[in-house]
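Accompanying notes for the structure given below.
FYI, not all chains are in this one, though none of them got moved.
Read from first to last, the chains carry the letters A and B; within each, the first residue is number 1.
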Amino acid sequence: MDHMAPSTYFSPGELADALGALRASTPLVHCLTNTVVTNFTANVLLAAGASPAMVDVPGEAGGFAEVASAVLVNLGNPGAEQRAAITAAVAAASTAPTPWVLDPVAVGSLTVRTEFAFGLRDARPTVIRGNPSEIMVLAGTGAGGRGVEATDSVHAAAEAAISLSLRSAAVVAVSGPADLITDGRRTVHVHGGSELLTKVTGGGCALGAICAAFLPTTSDPLLTTVAAHAFYSAAAERAATTSRGPGSFAMDFIDALHALSPADLAATAVLS
Amino acid sequence: MDHMAPSTYFSPGELADALGALRASTPLVHCLTNTVVTNFTANVLLAAGASPAMVDVPGEAGGFAEVASAVLVNLGNPGAEQRAAITAAVAAASTAPTPWVLDPVAVGSLTVRTEFAFGLRDARPTVIRGNPSEIMVLAGTGAGGRGVEATDSVHAAAEAAISLSLRSAAVVAVSGPADLITDGRRTVHVHGGSELLTKVTGGGCALGAICAAFLPTTSDPLLTTVAAHAFYSAAAERAATTSRGPGSFAMDFIDALHALSPADLAATAVLS
């Protein structure tokens, strides 16, 4: 299975260029996300160089998705009003078109979001990002994790990710000790990062927002999603060197996202 | 009144064992809490060693409360949809049974939550945690505080706490300079902590979540609630030695919750 073999489709310079383009353009990232992580997500986007806007009021979300640079749909705690806003935003994003990211948080046993997520999967997201258990549920091959935690490994989810990508025509990203990102044909692993990210709530959710922020920077969503993950991992790695626990790590991580230059990214990213 | 006399029902080793059990089991804590503190609460739980899941969508909350290790119900800002989710979660927790904590934030003059809280008080919570004014309202002997602040002392609330415990069959915890925890028969005071916790929003709310996280660790909810308070106080005390104000305290507190070992807890807890 050649899609499982180590891949080096992208050069360090291409990752750096994507980050440079993000910084130069300040993409407007429309987030429909859960209330647990909305503050952290906005701060992560600001630190990275994007402009976040959390608009999930029905009657506003559709129009805003049309003019935004990219949209993030995160299902971390989707109340009825937010689901209506998401439906409108996704419809508008498809028409505009505005590229958008689907983060199917905790799909599996939680019935409301799971049914909703299946519909969104089939509404042509540009990127689907999740942990291994979430990706396996969307691919139809898993039962879900334990709450918001994965109970499956990235390796176990690799086939599901490729299958989901081929089915949905989305780039699929699976987070773990090494992240796997695939467009169904090409598969890239992004190494590095820090385990402390799993001790900060929203560590995964904000990565979905960063994937959205990178989307407008090139026409290849596989490249932008790889760049987003490499950037995120590089900042986490830098933060881990100075932090004394998950509290200081969260703060140092925001500082690192802000400080990391395109050249830093090119120098530290490890792909396979 | 012997219940007011100093009590030393639990040994340092029992507190350490409870924390060790929490760390070994990573309890899944289902939180239905307010949007002001949901991020801080999740980070506190992660730092302590638990797995938080904030699920308050009607249609999901009941099923999730069945499988969670413990449930937190916090009334800090209970909108209609969240109240429906809480009702379903409490019913499911009772049936499962899943132990659960009631935190009746700001009951008294705020009519919607107060009426709702009286119903929850009578639905067999395992633990009720609040400030003195909140506990006195639930016991039927107080008018409430000033917003989310207590206007009564822990000492003034001692009788109310015991009365509320006997009435509800719940362990009742009253937060203050020294915390009072009672099961109606045994009363324990937990000393230490830091006044800076009152300068961080969610300082009390996240303690309710920590009480929930400890509940699955032993069969005695008085012990687990005492251990939760002693752990929280020990971390606050450690954070206060390094912080330069409420902002750095909040960060250092998260780091301290993560760093504090069972042996540290046994060495620093002061009960009476």
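Definition applied: a contact is a pair of C-beta atoms (placed from the backbone, for glycine too) under 8 Å apart; a residue touches a chain by one contact, two chains touch by 3 or more.
Predicted model, so just to flag it, every value in this text is computed and none were measured.
Counting every copy of the one repeated chain, the full complex in this structure comes to 3, with 2 of them shown.
Note that in this section only the chains that are shown with their structure count from here on.
Centre-to-centre separation between subunit A and subunit B, using Cα means, comes to 34 Å. Residue ranges on subunit B touching subunit A, taken from their complex, read 28, 30, 35, 38-39, 42-43, 46-47, 51-60, 63-64, 67-68, 81, 250-256, 258-259.
By the touch criterion given at the top, residues 34-37, 39-40, 76-80, 106, 109-113, 146-149, 199-202, 243-248, 250-251 of subunit A touch subunit B in their complex.
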